[in-house]
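Step one of this worksheet: look at the structure below.
For chain A:
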Amino acid sequence: MVFAGFGGQGVLFAGKVAAYAGLIKGKEISWLPSYGPEMRGGTANCSVCISDEPIGSPLITAPNYLIAMNLPSLERFIDGVEPGGTVILDSSLIDREISRGDITVYRVPSSRLAEENGLTGLSNMILVGKLFHELGFCTDEVLDEAMQKCIPQRKAAMLELNRRAVALGARQ
Partner candidate 1 sequence: MKVLMKGNEALGEAAIRAGCRHFFGYPITPQTELAAYMSKRMPKIGGTYLQAESEIAAVNMVLGASAAGVRAMTSSSSPGISLKSEGISYMAGSDLPALIINVQRGGPGLGGIQPSQADYWQATKATGHGDFQVLVFAPSTVQEMVDLVSDAFDTADRWRMPAMILADGMLGQMMEPVELPEEGEHASTEKPWAANGHSNKREHNIINSLYLTPDKLEELVVERYKRYEQVKATEQRAEEYLCDDADVIIVAYGASSRVARSAVNKAREKGGKVGLLRPITLWPFPTGALQKAAGHAKAFLTVEMSMGQMVDDVKLAIDCRVPVHFFGRTGGIIPTPGEVLAEVEKLL
Partner candidate 2 sequence: MATIFQKPHALTDAPLHYCPGCTHGIVHRLVAQAIDELGVEGRTVGVASVGCSVMCYDYFACDMVQAPHGRAQAVATGLKRAKPDNVIFTYQGDGDLAAIGTAETVHAATRGENLTVIFINNAIYGMTGGQMAPTSLPGQITQTTPYGRDTDTAGYPVKVCELLSTLDGVAFAQRVTVDCVKNVNIARKAIKKAFQNQLDGKGYSIVEVLSTCPTNWGLTPVESLEWLRENMIPYYPLGVYKDIDAGVKKGGASQ
């Protein structure tokens, strides 16, 4: 799966939560970020592989799942999505129609939902909630544990907000 968006939208964090969920489930996993100047303001993305087999290339060019948080990211990755794959996008920031008929597209107005629900900055986790709901990959408990792993102690107060965001995303 590929998580992509503007730097600062939390795509790397979202990918990390997904990777930890895979780890807790005992899968082979890898998490590979884009790095460098594009992290500031430009597009940021990360490739997350969750597999039963040892992972070859951790760099994903043909994702099964694409989580797109802005238009440039969608445009960069949409053509590569595997046929039968899934795209989850933030429809409050992306209004482009998607012409491909061989993939499933979920439009979640995550930025707007985050603002409306006092979850500013957690648009990413709303999309993670939606992703895991559609994946059916693991239980809510596993996802919760993954979030706990990713949120440092000093930011413990953020955990509850993240939980709310994930739950909100799952209902979309």
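Behind the choice of candidates: all candidates are chains of the complex that A comes from, given by their letters.
As a working rule, a contact is a pair of C-beta atoms (placed from the backbone, for glycine too) under 8 Å apart; a residue touches a chain by one contact, two chains touch by 3 or more; residues count from 1.
It should be emphasised that the depicted structure is a prediction, and the values quoted were computed from it without experimental measurement.
J.: Using the contact rule from the top, which of the candidates 1 or 2 touches chain A in this complex?
T.: Looking at which candidate touches chain A, I get 1.
J.: Can you check the complex and tell me which residues of chain A touch candidate 1?
T.: For chain A paired with candidate 1, touching residues are 16, 19-20, 23, 29-33, 35-36, 53-59, 61, 149.
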